[in-house]
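Dumping the structure here so I can ask a few things about it.
With one protein chain held back, the other chains of the complex are shown just where they sit.
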Amino acid sequence: MPGWVLFVTGVLTLAGIYGALAMALNLEAGWAGLWDLGTAGLFAVGGYSFVILTAEIPEVSFAPELPMMAGVVAAGLITAVVAAMIGLPSLRLRGEYFMITTFAFAEVIRHLITNEGEITRGSSGISGLERPFDDLVSGRDYNFVLLGIVVVAVIAVYLVLRQTAKSPFGRALRALRDNEAAALALGKNVTRQRLKAFVLAGLIIGMIAPIYVWYIRSIFPHLYVSDITFVTWTALVVGGIGSLRGPLLGALILMSVTEATHFLQVDADKATLIASFHPIIIGVALIAILRFRPEGLLPARRDYPVARPTGLGGAEPPGPPRTLVPQGDAAGGGH
Amino acid sequence: MRIVVDDVSKAYGGLAALKNLSLTVEAGAITAIIGPNGAGKTTLFNAITGFDRIDEGAILLGERRIDRLSPWRIARLGIGRTFQTPAGFGTMSVWENLLTAGASDESERVLAAFGVRRPSKGFDDVAARAAELLERLELAHLASIPVEELSAGDAKLLEFARQLMRKPETLLLDEPAAGVAPDRIAELSTLLREFNEEGITIAVIDHNLSFVLDTASRVWVLASGEVLAEGKPHEVAKDKRVLETYLGQVA
Partner (left out) sequence: MQNIVFGILTGSTLAVATVGFALVRQTEGFVNIAHGQYLALGAFLGLFFMESWGVSVFLAGFLAVVAVAVLGVVVARLVFDPVRERGALVLFFSSIGLAYALYGINQVVFDPAVRAYPVNFGKNIDLGSASITVGELVVIGIAAASVILLHVFLTRTTLGTWVRAVAANPELAEVRGVRVRLTSGVVWFIGAGLAALAGVLIGVLGTVHSEIGWANILMILAAAVVGGLGNIYGVIAAGLLLGLAMDLSTLVIPTEYRLTVAFAAIIITLLLRPEGLFTVARRKEEVA
């Protein structure tokens, strides 16, 4: 198999994983106005829940070795519960306080994983993990299987979020993001709706987490440093906050560019040097997008048709497109 | 039910916004609250609707104390309010603003988005009420416009309409006439009296004295966080202290 096919498969897989994460983040940040910096923590909870519940791990006190599908569902549910535990106290904080708190929770989670070696094997992690359909397809062909899984997952997440976006629930989230005081004055339980968005995002992140574990084939705490959070955020900002397809496009572009650096054939010495360009690319992309195209590459307004005043099915009056994120305030929509 | 503000004080830092203030918003009436800038009018509304915690005193809805409740709970007890600057849900259309305002908790559940336990009825009622209000407030032609593109006057009207979607028992309006074109102010006055006759208790803050005198059946004059005068509109308009402190300052 030619090298570039493997490369493209790898990039698409990674882009799919980050795209799904960015879509979940979009539910929180883009619609509910929750500027969550704890994605990496929830992703770690999902990944570790899955591995601990399903894998055969030597020297570990708790390893029930559940079937994989049960593990994926359990990972989602556990992550959702953890999200609720983080969300309940944090959601009353505003702006940067909320961001710092969620960030701190993510770090605490990573420290706990590193230090509670009894069930996680600490910083050395767990490797050589089994993957679904491992025995059917071997070697390099497995990359295509994994890509297939990612595609299915991305489509599923996309459909769930599209359905959410156009539902009264999604509308309520955007309403309280736009104007919290007005929502409160209408008797909306703003905190409760935010908590629901936070938990739903947690559920999605937790169910994607096993795919990342399959991609890496092992799990260790260092996988879940804040880079995960910031790369996801960059993908979302590049693609367009609030937009439905934007996060996917953002993740695809970001992964193509950063992973393309692997194409440069260099000796091991220069490899570390080349790796240093990843953060530079991510950093410059974030700065440039915020400055020159704050609404992202796929502005949110394209995703939502103008609502029809006639209610359920009926003639649609002409009207201008609407923006989800106010111009010039793309990442500044927090209230 | 009437709203009783009993001996309420509220300070920001060292600055007293409300000083042992007592007043009543009688059920069924249109009450106006006037006074110069900084008199504490908006603070009073914020206190009643739970957006500001009061330092001392009590606020009652009927017999029930409401001064420790959160804003959304107070709204659910039937007290709606509007804001001085009506931003609304800016990125959403006028129509969606009304649907959101009228949506029930059941319809806003996550599972309802996926057709699980979706409320069978309710949506059509909400849509019908929204359409009716758009007609009545002459906003129908703006239905699909994003709210952030509305003029200040239209935004005021929309905010009024959003509140009406909830069928509030009492409605506190913070400067409803501000930004409304002068030739439409009389219309607004008529509209408020119509809704009042349909059973909504209204309390209104405004600077436009002729609008207030036209609309209200009872007027409270505030100055520096205290009640300066209260009474029927024509009485208050003749009150010397009012003329001195309030009208003198405005003129």
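What to note about this one:
Just so it is clear, A and B label the chains in written order, and each chain counts residues from 1 on its own.
The definition used in the following text is that a residue touches a chain if its C-beta (ideal position, glycine included) is under 8 Å from a C-beta of that chain, and two chains touch if they have at least 3 such contacts.
Computed from a predicted model, the values in this text were never measured in an experiment.
Within the set A:18, A:105, A:169 or A:220, the residue that contacts the chain not displayed is A:105.
From the options A:16, A:187 or A:294, the residue with contact to the chain not on display is A:294.
Across the entire complex, the residue among A:75, A:190 or A:286 in touch with the chain not shown is A:286. In the full complex, the hidden chain is touched by subunit A at residues 35, 89-90, 92-97, 99-101, 103-105, 107-108, 111-112, 114-115, 181, 225-226, 230, 233-234, 237, 272-273, 275-287, 290-291, 294, 328-334.
In the analysis below, only the chains that are shown with their structure count from here on.
Centre-to-centre separation of subunit A and subunit B, using mean CA positions: 41 Å.
Subunit B contributes residues 49, 51, 70-73, 75-76, 80-83, 86-93, 95-97, 99-101, 103, 105, 107-110, 112-114, 123-124, 127-128, 130-131, 134, 140, 143-146, 148-149, 159, 162-163, 165-166 to its touches with subunit A in the complex.
Residues 160, 163-164, 167-172, 174-175, 178-179, 181-190, 193, 196, 200, 306-312, 316-320, 322-326 of subunit A are the ones touching subunit B in the complex.
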